[in-house]
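Here the complex is missing one protein chain, while the rest keep their positions.
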Amino acid sequence: MEILKVKTRKRKEVVDITADVERIVSKSNVKEGICFLFVPHATAALTINESADPNIKTDFLESLEKLIPDGIWRHDRIDNNGAAHLKSAIIKPDLMIPIKDSRLLLGTWQAIMLCEFDGPRERKIYVSFLK
Amino acid sequence: MEILKVKTRKRKEVVDITADVERIVSKSNVKEGICFLFVPHATAALTINESADPNIKTDFLESLEKLIPDGIWRHDRIDNNGAAHLKSAIIKPDLMIPIKDSRLLLGTWQAIMLCEFDGPRERKIYVSFLK
Partner (left out) sequence: MEILKVKTRKRKEVVDITADVERIVSKSNVKEGICFLFVPHATAALTINESADPNIKTDFLESLEKLIPDGIWRHDRIDNNGAAHLKSAIIKPDLMIPIKDSRLLLGTWQAIMLCEFDGPRERKIYVSFLK
């Protein structure tokens, strides 16, 4: 298992980590199999979507903002990050991607997105392989 | 790895692909293990729910429609399919199902759903097996 570390820069941010994961896949010598990603944090999550148009990242953060607004949750009284926990529980911390010919088998418009909902922080992503 | 191809027929549609995946499982000779599905598209996703009552598919599409309405996103100015990207990022493209006795170990009311959010198109689903 490898650990990928990513420093997020904003309170809420979507970071494209595709190139970082691809680099770990290249070094792994796994030709065909599955890449398993897991973020061990309760206010961050992982998903896949388009990165070419950066507006999608903004739309994604804003759509979640409308659905799960800040500042109205019970947990806010303790940590003031209730919405971050809820968004993370909906998007979930686990993600699987197929590998073929030693590369991630993503679609043309797919990129791996680290969802930061309570940054800025240094986040870890565990990267494992299954054959 | 096998590739399942599905032609969707509407702009937004939920297609039950359980029988197609089951057929690939039967041919795979995997008796016990895990079936991994991945849709390499940024405006489609995979989930599991009831198929016996077709109203659930309609309810599912309408509930997502209310949460992520069409036509109000930054990305709409480029491709007019911002909502499709956002729904796909929330539902996610990956899905794992256990296999036992050479069959998908789904519950009585569970069916595998390809979620088409920007069709009609021909969609691919990658089907892999882990033992």
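Think of it as A and B in the order they're written, each chain with its own count starting at 1.
Note that contacts are C-beta pairs under 8 Å (C-beta built on N, C-alpha and C of every residue); 3 or more make two chains touch, one makes a residue touch a chain.
In this text, all values refer to a predicted model and were calculated from it rather than measured experimentally.
Screening B:Met1, B:Val30 or B:Ile97 against the full complex identifies B:Ile97 as the residue touching the chain left out.
Listed by residue number, the positions of subunit A touching the unshown chain are 1, 36, 38-42, 67-68, 73-75, 77-79, 82, 85-86, 88-90, 92-94, 96, 126, 128, 130. Against the chain not shown here, subunit B presents residues 32, 34, 47-50, 53, 55-56, 58-60, 63, 67, 90-92, 95-98, 100, 105-107, 109-110, 113, 130.
Here, only the chains that are shown with their structure count from here on.
Mean C-alpha position of subunit A lies 20 Å from that of subunit B.
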